[in-house]
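In what follows, a structure is listed as structure tokens, so that the remarks can point back to it.
The complex is shown incomplete by one protein chain, all other protein chains being positioned as in the whole.
Labels run A, B and C following the written order; every chain starts at residue 1.
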């Protein structure tokens, strides 16, 4: 992640401003405000604004006139109760806004979460930056043989080299051709006066899906946690998980009690089907249960054994 | 609107806290923060929190690294352009949270706007306050004869008196019976030890629709403006319009440039159908146009004449 | 639930029409179409239209050109996999529309689910029917002593009688006064020529919260199942649960494979927190675990013991 000098100056200026407010304020998040957290080779997330804190969740649950907070212990208990019983509306009372720089193929997964506000950099209106995601060698994985939607072992040797070279060359060449078709210099004037230059909204189609884009993305805490529970999960694609993990750190700084409850009741939790629960009860009663007699499919049985630490 | 002493103390405590923040801060809105603005006879709205300002709209439209603002004049022009051309996503980057006290029949209109976060005081869990909306005499209107969904002249004399007496008596009696059925004193203990007391979730059904409830309501600026364009409109029911008008004042304090653009391009704007536009063009060309020859229905013709100031 | 003759005639006419279609069609749901299923004393739900079937879920998951279905066994396995792993978007491809008649206090709980389309009967525009919900004696429950948001034992004897009489009298009287204030006969003309009549939008505020209203309510299968998982749950208020249970029967007729998966993986499922899972593993390993040593709060411990059938 390299920022231009102009970008760095903009950031520093924004960070330097201080104001007095009556709003709930979280020093641990203020310390992170505006500062890009690097993700992947050229991406980042940075918190641009936020509304509310742990107390705002409590306040909404109690519909109080003031902050609504009582003894710290009671607040923690209430937040854990709300999370455990999936009372989601109090968590919607906190809001956060990120500026994110990310490869287009990651943006396409991300945007499937519809309950957020998004403003993306427009390639109809502006020229894209010359930046592409190239996986680090340790993330260059083979197709999984057991899971059609997963990764296997890391590629090595000449195959890995060939893949990295192709990714790099194709992205570069396509960007160069994009720039040639645009026929614009930095001031927006023609580079070659004899050519008209292709419309930006058309030229962009030549870019590869690992080109970086950026957007402002704003959502409430409930929907953010739902997003993170899916995208920080071990089954998520590594590239979007890298963003989710960076965002988890900002959530921990922002709303530590909600974060703790989320970790215990959502990230670390498991759901047992009616059938699975029946088996667990029988096992606790001392019965020996086999897959054949369980009524579960082989796949579900394997999932259950993993959950119970008998995988 | 009378607050209890405990509520007033909570408010004062919340207002007294000051913190330093790097977030965009709007002094004119900070001055209103937490302070209830009275609406109707016992209701209020108060701003509890906010995120963003006029600059945040500009920042999102430009996907900038810093605040994104340039010359004040350019920012105003951009905001007006976005509003005029209904580019709604930059306005979604600002968020506001209100605490509202309102009669239940108003709450039922309000909740039809689904793009907001809501936490309402729970009558399953808690006991409702003894407060009902009784219209001021000048708002006690007859049914309109021309518009099935509107008000006519103000009721007067014995009919007005009878209506007000019925509204007051029925609400009071029903609340008294609600309280009797609950059989709880202020501490939640039985008033009459020989009775069990009806479940709160059942007893509430005896209350009238003018009973006050309250909620936390949070939405983004785009959806707030859409709500206000419908509910501050002359065709909205007076009781919800009173809330919308109080909220308009908070929007003006919060995002003055967006408010100005909203007033010019939304509140004060009119939409002409393809047929209406054709007629206006013919009239500008000096042609005399009549309803009969216009192709418009009588109702549409009347609407057009009003719009053109010839009604 | 009594329909007027005019309503019954409308229903019969709608039911009599048959047309040929290329769309996926579900005979078991066609048999229920338009027919009101009674709920509570005067309410009902009835399916008015639907889109899609079990096959539509499979088709969307496979993004196929045709129906996308294969061996029945494979389709069932895929649907169960999608439900188990919370892949929600294929379930959004089915849609259903209900006409519902329900007490206002139930409507107010219901409407909190925002991801649906709603058209409610307008009390600004029309006169409400003279129908109120009065609980059957076996549902007249006392306030729970252990759960602030629940019911205890059934009320009996003179208290029960008094409560039922108050509910009935107050609803009737308030409706009579509502009608008097409106001053309209069935044709909409004044009953008493010397009075103007109060505007409908104002008069309605005198009605009690057990007055019946009605609406068209349309949602997709994913959001419907989410609604049902909350509202058919034992913790939901009995009155809304009665509606949820009637709707479950329509879901079973409509998409039997989705229904079965929903029952196994959602309705009958339990979620164990990270801490609870750790305890279950220790118990399976033969360790004796006590609440004191568990790290769980007393409340959580009780919840876990219930789940494990050791309550």
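Heads up, the rule we're going with is that a residue touches a chain if its C-beta (ideal position, glycine included) is under 8 Å from a C-beta of that chain, and two chains touch if they have at least 3 such contacts.
Given the structure is predicted, the values throughout are model-derived calculations rather than measurements.
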One chain is left out of this view; which of C:108, C:218 or C:241 touches it in the full complex?
C:218
Which of these touches the unseen chain: C:120, C:245 or C:260?
C:120
Candidate in contact with the missing chain, chosen from B:77, B:152, B:190 or B:256
B:77
Residues on chain A that touch the omitted chain in the whole complex?
103-105, 107-108, 111-112, 114-115, 118, 120, 122, 124-125, 133, 135, 140-144, 148-153, 155, 159, 163, 166-167, 170-171, 173-174, 177, 180-182, 184, 195-202, 204-210, 237
At which residues does chain B meet the chain that is not included here?
77, 84, 89, 112, 263-265, 267-275, 277, 280-281, 283-284, 297, 300, 307-310
Touching the unshown chain, chain C contributes residues 3, 7, 9-11, 13-15, 17-25, 30, 33-34, 48-52, 56, 59-61, 63-67, 89-90, 92-93, 95, 97, 99, 117-122, 214-216, 218, 220
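Heads up, the rule we're going with is that only the chains that are shown with their structure count from here on.
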Round to the nearest whole Å and give the separation of the Cα centres of chain B and chain C.
28
CA centre of chain A versus CA centre of chain C: separation in Å?
34
Touching two or more other chains, which residues of chain B qualify?
118, 120, 122
